[in-house]
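Working notes, structure below.
Every protein chain except one is present and positioned as in the full complex.
All chains are identified by letter, namely A and B, in their written order; residue positions are counted from 1 within each chain.
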Amino acid sequence: MQRYLIKRSFQSLIVILGITVIVFMILHLTGDPTDLLLPPEAGPEERELLRHELGLDKPIYVQYLEYIKNICHGDFGQSFRYQTPAFSVVMGALPATIELTMAAMILSIVVALPIGIISAIRPRSYYDTLGMTFALLGQSIPVYWAGLMLILLFAVTLGWLPSTGRGGIKHLILPAVTLGMFSTAAIARFTRSSMIDVLDADYIRTARIKGLSEHIVVLKHAFKNASIPVLTMTSLQFGRMLSGAVITETIFSWPGVGRIAVQAIYNRDFPVVQTVVLVASVIFVGINFMVDIIYTYLDPRIKYT
Amino acid sequence: MSANEKILEVRNLKTYFFTNVGVVKAVDGGTFHLKKGQALGIVGESGSGKSVTSLSILRLVPKPAGRIVEGEILYRGEDLVKKSQKEMREYRGNRLFMISQDPMTSLNPVFTIGNQIGEAIRKRQKLNGNDLKEKIIEMLKLVHIRASETRVHAYPHQFSGGMKQRAMISMALACQPEILIADEPTTALDVTIQAQILKLMMEVREQYQTSIILITHDLGVIARFCDYVLVMYAGKIVERADVKTLFKGNRHPYTRGLINSLPHLGKKQRRLETIKGQPPDLLNLTGGCPFEPRCDYSVERCSVEYPPVESAGKGHLLSCWRWREI
Partner (left out) sequence: MAKSSKLWAQIKQAPVGGLTILFLFIVVALFAKFIAPHSPIDQDITHALSPPFFLEGGTWNYLLGTDELGRDILSRIIFGARISLVVGFIAVAISGSIGVWFGLISGYFGGKVDSVIMRLVDIQLSMPYILIALALIGALGPSLRNIIIVIGITSWVTYARVARGDVLGIKENEFVDLAKIAGCSTYRILVRHIFPGVVNSQIVLGTLMFGRVIIFEAALSFLGLGVQPPTPSWGTMLADGRQYLTYAWWLATFPGFAIMLVVLGTNLVGDWLRDMLDPKQRAAVRGKR
């Protein structure tokens, strides 16, 4: 186990390094930030001076190595736009994003698991048809449209819920539902199919032969087995959610990292974009790492070496 | 309680599967009974309806395709077909238990052996903590699993095939059922292990007066273990007799074919006989005898009309138009 943890940490580190390379390369294709920082009438000497100040005149690999060195010292660069450290800009917005994604994730799981399990117990029943129709729709509705339609219904027409900004629980409902919709549908469908597979297994029959009650058969014997693929699936949904948050935050003017990132891309604010992508990726890698450890508790057959 | 008491009586059981491509009559009119302490064998090729018969008794026919469409299954006079799934739970585990074909897949991989045996014990006795653990260890010892104190905490993948089947039998012992159904309990195991498992089941039968239904395609096992035998073909019971009559005085061509395909010890044989042809396609059965295309004795009538059940002696029933001539 320990050896596995070390190996796995090493892999995660490589992945994160790879991400820094890609992000760094993409953003240096983006164009010259001095265009944004200087007034249009600035002369070429002024421009050269600023480029030199920012280190943009050095070879690209030197710039990259310096970037990595600085990151190791906790320096993610200055935001061109806000003139403050990019890291603190991102960290300032991170709690809002975490609040939103956690709410959406919890909502998805709480709604999706019962739908998936009940549908699996009674395949082709009225309940199953209804649940799976909604799940199919949920997987087909684009996030941005779902957000707009929810605003139209609950904020504009009914006036029950606010459509923008962050505040109490009321502000959280619409964005969380919007962001969680796809994952709810995906997890519900996946739970159903995993449960149906598992319910076919011989050991489920054994449990029934023992005369165990149906809810022990389903919730103990079947669900623990089905939860293993469902967990894999759910952890991948986190990655999708970080992307979905970008759109959701834009629609609902939610003050999170997604919205900051979109603005930073418009403004070519390199350091902020780099930091957002890096922070988001590290979080995702971290979640996957934890999920791998949770597996060992769920499935005794897994032995990491 | 008399020794001859019928504890299970199955009458005209019909279990069909309704699939996309047609109706499969997996069991089509099964009638038989089981006495206290008796060991009943059911033989037949795969797909002949042996396993579906046993699943029907437990009311665990795979839904939604499979359904018992007709018949009665009387357990001590109570018709199990009429019971709800909830009521059936009182019978399963307590009075009926089944050991299924593949010990590799019949234990839940994510729970310990002890946990799974414990569930069976708690069905009868509300034990907890150390009492429960001691009882589980006792059960494992009964089926000769060594180092049972540590094996309680093992997971199925840490057990060998034979040990898993022993664990299944210990579950059966924990339940102390009146009827133990064993569906090809040794097929997936090594030959040497097979003998041990069968011996263990004989011990169980003698010690607890358990009635056993043994499903197999291995006539050798039947000969050693069973008192009475049903031969199934394409969902129908084609011949039934006590074990001696079946081997020495069988009258059905299919039974004869099965027995002739056994190697005889001590007899000189040039080659093993086999039954020609393919097993029947259950989706496309005609009204006649399904064995007709493979039968050496078939006459015109055989392909048109299914033969009635006739008696050929005490407790010896069979369905064949030409049994008198065989």
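Basically, a contact is a pair of C-beta atoms (placed from the backbone, for glycine too) under 8 Å apart; a residue touches a chain by one contact, two chains touch by 3 or more.
Everything numeric in this text was worked out from a predicted model, so none of it was measured.
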Omitted-chain contact residue, chosen from A:Leu5, A:Ile26, A:Ile216 or A:Ile294: A:Ile26
Residue among A:Tyr82, A:Phe154 or A:Tyr295 touching the omitted chain: A:Tyr295
Residue of A:Pro123, A:Gly239, A:Pro255 or A:Pro300 in touch with the missing chain, whole complex considered: A:Gly239
Among A:Ile6, A:Leu65, A:Val110 or A:Leu137, the residue in touch with the chain that has been omitted: A:Leu137
Sites on chain A contacted by the missing partner chain, in the whole complex: 11, 14-16, 18-19, 22-23, 26-27, 29-31, 136-137, 139-145, 148-149, 151-152, 156, 190, 193-194, 197, 228-229, 232-233, 236, 239, 242-243, 246-247, 250-251, 261-262, 265-266, 268, 273, 276-277, 280-281, 284-285, 288, 295, 302
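Quick note on the criterion: only the chains that are shown with their structure count from here on.
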Approximate Å spacing (C-alpha centroids) for the pair chain A, chain B: 53
Residues of chain B defined as touching chain A within the complex: 58, 60, 62, 64, 85, 88-94, 96-98, 100-102, 105-111, 116, 119-120, 123, 155, 157, 168, 171, 175
Complex contact set, residues of chain A against chain B: 123-124, 200-214, 216, 221, 224-225, 298-301
